[in-house]
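With one protein chain held back, the other chains of the complex are shown just where they sit.
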Amino acid sequence: MTSNSQVAAQFSLRAVLALGAACVVVGFSLFPLYIMITTALKSESDIFSWPPTWTFEPTLQAFKNAFLLFGGQNVLVFLFNSVLITAASTVLAVGLGSMAAYALARFPFRGSKHLAFFILSTRFAPPVAFIVPIYLMFRSVGLIDTHLALILFYTSMNLSFVIWVLRGFFADIPIELEEAALVDGYTRWQVFLRIALPLVRPGLAATAILSAVFAWNEFLLANIITQRDAATIPVYLSGFSASMGIAWGEYMAVGFFAVAPIMIFTLFLQRHLVRGLTFGAVR
Amino acid sequence: MHFENKQSWIKKAAAMAVAGAVSSIAVAPASAEGVLNGETIRILAIGDPVFQVMQRIHGDLEEMAGGTIELDVRGFDVLRQQVLLNAQNDVSNYDLISVDLPQFGEYKGFLVDLAGYVESSGMDWQDFHEAAWTGAYHDQMQLGIPIQPHPEIFAYRVDLFEEAGLEPPRTTEQVLAAAKALHGSKDGLSGICWNGARGTPLGQTITMVMGSHGLPVIAMDAIEGGFDLGNVRPENMHPQMESDTASEMAAYLMELMKFSPPGILNMAWDERVRVFAQGGCAMTYIWSGRSAIYELDEDAEARGKVSYLPHPAGPNGLNVSTLGGWFLSIPDNLPEDRRDLAWSVTEWLTSPEMMAEYTKHGNCVAPRHSVSVDEEVVARCPVIPFVDAMATNGEIAGWQRPPVPEIQQIFDILGAEFHEALAGAESPEDALKEAQRQLDRTMRRAGYY
Amino acid sequence: MPRIEFDNVSKRYAPSSAAVENLSLTIEDGSFLCVLGPSGCGKSSTLRMLAGLESITEGEIRVDGKRYNELKAQSRDFAMVFENYALYPHLDVYGNLAMPLAARKMPRQEIARRVEEIANTLQISDQLRKKPRQLSGGQRQRVGLGRAIIRDTRTFLMDEPLGHLEAYLRQQLRTEIRRLHEELGATTFYITHDQEEAAAISDRIAVMSEGRLQQTGDLLTLLDNPVNRFVAEFIGNLPISILPASIASNAASPELSVGDARIPFSERRASEIADSTRVAAGRLEAGVRPDAVTLHEESARHRLPLRVSVVEPVGDMAVIVADGPAGRLRAAVPSDSAPSPGNSVHAEFDASRILLFDGDGRNILRKT
Partner (left out) sequence: MKYFREKRRIAFAMISPSILVIVAINIFPILFAVYISLHLWSFGRGVPRFAGFLNYEELYYDGRFGDAVLTSAKFVFFAVLLEFVVGFALAFLFNVKVRGMATLRQIAVLPIMVMPIVAGLVWFYMFNENFGVINWLITLLGSEKVGFLTDLDVALFSIVLADAWQWTPFVMLVMFAALQSLPEYVYEAAKMDGLNAWQTFWRVTIPMLRPSIMIVILLRIVDSFKMIELVFMMTQGGPAGRTEVLPWYLYVTGFQALDLGFAAAMAVSMLILVTIFTQLFLSRVGIGNDNK
C-alpha cells in the first residue's frame, strides 16, 4: 500500500525485499539487451555455438561492417533522416494534437464524443493492411522517397493517441483558471498557449515520447515509401536481411545503435513521463 | 542472334570452356577509364552475399568504375514490392534491379531484352553455366545476366561417412539410410538439416524435392532431361500435388523428420548451414554459395570435411539440383539514353574478373566456367568446382521452382499446408489434398483455367 | 467510554524541530475535549498520533490504561472526521457511509438499515445516490460525520471538521455535533483554531502553542485565570489590552500604577499574588479585557487619560481604541454612548478583573 511516513521507517526488511524484486525485474528487462550487444560483438561461430559461449573474444567486425564499410551512403545520412522525421512528426503530432484535444475538451459540441472515438479508431488499423494504398497515394502526389511522406504518415498515426491522452488532461484543468484569464483580456489562443499548455506539460512529454518511439521504430512503411533520400534507420537495417537469412552481427549492432538516441531523448522527459500517463485516474 | 535448340548449346559451351581454361585469369581491374566515367548508376539490390560484398568494397568499386554507385539494399519481400511498384512508374527510379530466377515469370512483362546488348558487346555468354544463362531466357528474350545464381545442392560430412562406411548419398534411400545410421551416433549429431520452417522455406523444399522425384509442382511440358521453364502456358498451371510423385515426396519428408535436429519445424536458410557448420548434422541441403559459412571460418567443425552432390534423386527421379539466385536486369521504363550505361555496368559487374573478386570477400559463387577453374578461386571456395561439374553434366536446372507470377502463393500454400503434416496436426495425404485444392483455387482466380 | 491519557508525548519530524513537546493530557471517559490553538501549534500532530496516523517520537498514549503507541490505526476503533471530509471519491454517499460497516463484514440488510437511519438523522437521505463531488461542503461534512457515527464506536476524533463551512452552517453543525455527543456519550477529541466554536461545543478546552500545552480548563477559567499572557491574548473574542504596570509597595494600601493612573489594590487581590519575589522583579504587565473598562469624561487619580483613535462597531456594542503614553487600550461601550475619534477620555478599570503578568508572561495572580 502506499506507505505513509509512519510505516515506511519501520519496514526496512520490506524495502530490501522490494529492491531485490525490482532488481530481478530490471535484470529480466536488460538480459535481452545484453544478448543483443554480445551477439553484435561475437564472431559467427561464437554466435551459433552450442553450448552458448559466455566468455568470448569480442570482435568489432559486425560494428565495422554495420557502420563504416556499408553502402554508398554512410550511416549518418540514415541517422539524420531518422532524427529529422521523428522530431518533425512528433512535434507536429503533439502540436496539432494538443490543439484538437483542447478544442474537444473545452468546446464539446454535438457528436464530439463520436468524433473523439472516430479519431481513436484510426489507430486500430495495422499499417501492414494499407501499405499499397498509401504508396499509390503518395506516388500520385509525387512524395515517394521524401521526408514529408513519412512525416505526414507518422504524424497522422500518432495524432489519435495524442488527442485521446491530452483530451483527458485538458478536461482536468479547472475552468475557473481559464475564465479568469479571459476576463483579464486574454484571447482564446493566449489562454491555450499561456495557461492550458503549460498545465498539461506532463501529458505533452508522455505523448511526445511515445510518438517518437513509434516514428523511430516503424519498419514496414519506411521500407516501401523511401528509397534513398529519406531512408531511415529501419530501412538501413533491412539491408542486412538476405533471402537466405540475416546478417546477425550487423543486425544486432544496428538494433543496439538504434535504441541509444531514443533512450537519450526519453531521459530528458522521463520526469514528466510518469505524471504524463495518468489517464483519467481520479484526482 | 539465332539460338539453335538446347542440344547444340551444350556441346559448343563445353568446347569453349576447355579453350578458356588454358589462359589463367589474372584478376585485373576493369578497363582503364572506368565504365561509368563520372556518371551515377542506381542499383536496387537484395541483401545477398554478392551485393553485401559490393557494399563492403564499395570505395574500390567506385574507384574502378570511375563514378558513383548508388546501391539500395532491401530484404526479399520489400525488394519485390519495390520492383513491382517501380515498374508502374513512367520513369524507372533505378538503372538496374536484381531479380531472383523464379521471379522472371512475374517480371518478364517489364524487363528489357538484353540479347541485342549481349551480341553487340561480344559478351562471352557461353562462359556462363548453361542452366544459369537459360534461367533468364523467357519468351525468346534474354531478360537478365546471372550475377549470383547458384544451385541448392547437397552437402555431406565425408569424414563421418567414411567412418561409418557409408556410400555418398546420390539417392533418397541412401540419404535416409545414412541419416538413420548417423543420427545420434555422436553427442549432438543429427542426421540431416533442411528447410523445415513454415511458409516459403518449406514451400521451396517441397518444390525441389518433388523435382528430385521427377515431377514439377505444376504440369509443365517435359523436355529432354527436365521440363521447359522457357514458356509456361495456362494449361501448364495445373497443380500436381495429388500425383504419386507428390506422395513419394511427402513420405520422404516425413521420414526426414525422424533424423532432423531439434527445432527443425522452425529451421530455415542459413540456420541449417550454421548447425551443419558446428557439426550439428551430418548432411544438409545448401545453397552452394552459403558453403562460405564454414569454408571461410577456421574454427568451424565442418571446414574441409565436406563434399557436395546434386540433390539426391527419388526412386524414379533424377539427380538434378535446383538453380536459384540473382540476376541483373534492366527495367523497360528506363529511358533509352540510360540503357547503354546500365548494360556496360552489368557487363562489368558480371565479368570474370569481378566474379573472382567477389569470391575473395566470402561470396563462393562463380556461374562462369572460366572463373570456376581459377586455382585461387577454387582454393578459397572448394564448392565451386563441384557446381561447375554439375553444370557441365546438366545436373542443374531451374524448372523445379516454376517462374510463374503465382510462385510466391505456391510456396506459401505448400509451406503452410504441409507444415501441418510435419507438425503432426494433419495426415500427409490430407495436407496434399488441401494444398491441391488451394492451388487449384488460386490458379482459377488468376484466370488460367 | 474510554479514558485517553497522553503521558509526556513528543513528536519530532526532524531532530531539531519538535511539533509536539512532552504533552501530558487526560480526556476523561465520555468527555468532550477541544484542543485549541493557532495553526502550526501541534494540535493536528497530536490528533494524528492519537489516531495512529503518525508515529510517536517519545512518551506514551494510553487508552483505558492500555498502551496504544504500536497499535495500528485500523485496530484502535476510533472514528475520525477529517478537515477535508476525506470521502471516497469513487463511491456514492451510501457507499461512503457503508464502508466502515462493510469493513466489519456486517450483513447487507443491517448496513442498509443503519445507513437509512444515519442519513435521516443528518438529513442527507435524498443524497444517498450522489457522488461526493456533486455535494455541497455542508452535505459532504454531514456524510463525513455520518461515516464516523454509523459504527457504534466510543471515541470520536474530529480534525477541524467545520473549518471550510460558512458561518450559518457552522452554527448548525456545531449544535448537531454537540447533540450527538450528548446522545452517544462518546469520548470526543476535537481540534479547532476557532475559540468560539471550542467554547460552544466542548466541556474542556486545551490551549496549545508551539507544540506545548499551555492550559486546560473550561472557557471561563481560561478567560479569568489565564496561566500566561499567550492564553490571555488568544482566548476571548474581544482582544485584551496589555499595558506596562508596577506595584508600589509603600505601606498604606497597595496600589497598582498603570501609566499615570494609580489603582487601589484590595487586600484580597494582594493576597492573590502568590510569589512576592517575582513582584519585586519590578517590571509587570497588566491585562484588561475591553468589557472590564469604562470610559469617563472627568479625569481621576485612578483613571488613565487617553485619546480615542478608532471606533469599531461589534454587534450592538462599540469597541473604542484609545491611545496614550502608556500604550493602546480597548474598551467596549454601548454603541449609543460611544465617543468619537479624537476625544480625550479617561479609562477606569474594574480592579477585580485586572490580570498581572511577570516579565516572562506568567500570570502571577493565583485564583483561590
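Just so it is clear, A, B and C label the chains in written order, and each chain counts residues from 1 on its own.
Just so it is clear, a contact is a pair of C-beta atoms (placed from the backbone, for glycine too) under 8 Å apart; a residue touches a chain by one contact, two chains touch by 3 or more.
These numbers come from a predicted model, not from an experiment.
Visitor: Considering the entire complex, write down the shown chains that touch the omitted one.
Guide: A, B, C
Visitor: If the hidden chain were put back, which of C:Ala51, C:Ala198 or C:Leu256 would touch it?
Guide: C:Ala51
Visitor: Considering the whole complex, not just the chains shown, which residues of chain C touch the missing one?
Guide: Where chain C meets the chain not shown: residues 51-53, 72-75, 77-80, 82, 84, 86-91, 99-100, 102-104, 147, 151, 157.
Visitor: For chain A, which residues lie in contact with the unshown chain of the complex?
Guide: Per the touch rule, chain A residues meeting the hidden chain are 1-4, 8, 14-15, 18-19, 21-23, 25-26, 28-30, 32-33, 35-36, 39, 47-52, 92, 96-97, 99-100, 102-109, 113, 115-117, 119-134, 136-137, 152-153, 155-157, 159-161, 163, 167-168, 171, 188-189, 192, 213, 216-217, 219-220, 233-234, 237, 246, 248, 251-252, 254-256, 258-259, 262-263, 266-267, 270, 273-283.
Visitor: Suppose we count only contacts with the excluded chain; which residues of chain B make the list?
Guide: Per the touch rule, chain B residues meeting the hidden chain are 77, 80-81, 84, 87-88, 106, 197-201, 261-268, 271, 274-275, 278, 280, 405-406, 408-409, 412, 416, 419-420, 422-426, 445-447.
What we mean here is this: only the chains that are shown with their structure count from here on.
Visitor: Point out which chain occupies the most central position, where each centre is the mean of Cα atoms.
Guide: Per-chain C-alpha centroids ranked by distance to the global centroid put A first.
Visitor: I need the chain pair with the most C-beta contacts, please.
Guide: A-B
Visitor: What's the chain with its C-alpha centre farthest out from chain B?
Guide: Comparing chain centres, C lies farthest from chain B.
Visitor: Averaging over Cα atoms per chain, report the distance between chain A and chain C in Å.
Guide: Using C-alpha averages as centres, the distance is 58 Å.
Visitor: Can you pull out the residues of chain C that are in contact with at least two other chains?
Guide: none
Visitor: If a residue has to touch 2 or more other chains to count, which residues of chain A qualify?
Guide: In chain A, nothing touches at least two other chains.
Visitor: Which residues of chain B touch chain A in the complex?
Guide: Against chain A, chain B makes touches at 44, 46-49, 52, 55-56, 58, 62, 68-76, 78, 81-82, 85, 89, 93, 100, 188, 268-271, 274-275, 277-278, 280, 287, 290, 293, 297, 299-300.
Visitor: Could you please specify the touching residues of chain A with respect to chain B in the complex?
Guide: 43-45, 48-50, 65, 69-72, 131, 135, 139, 144-145, 223-224, 227-228, 231, 235, 238-247
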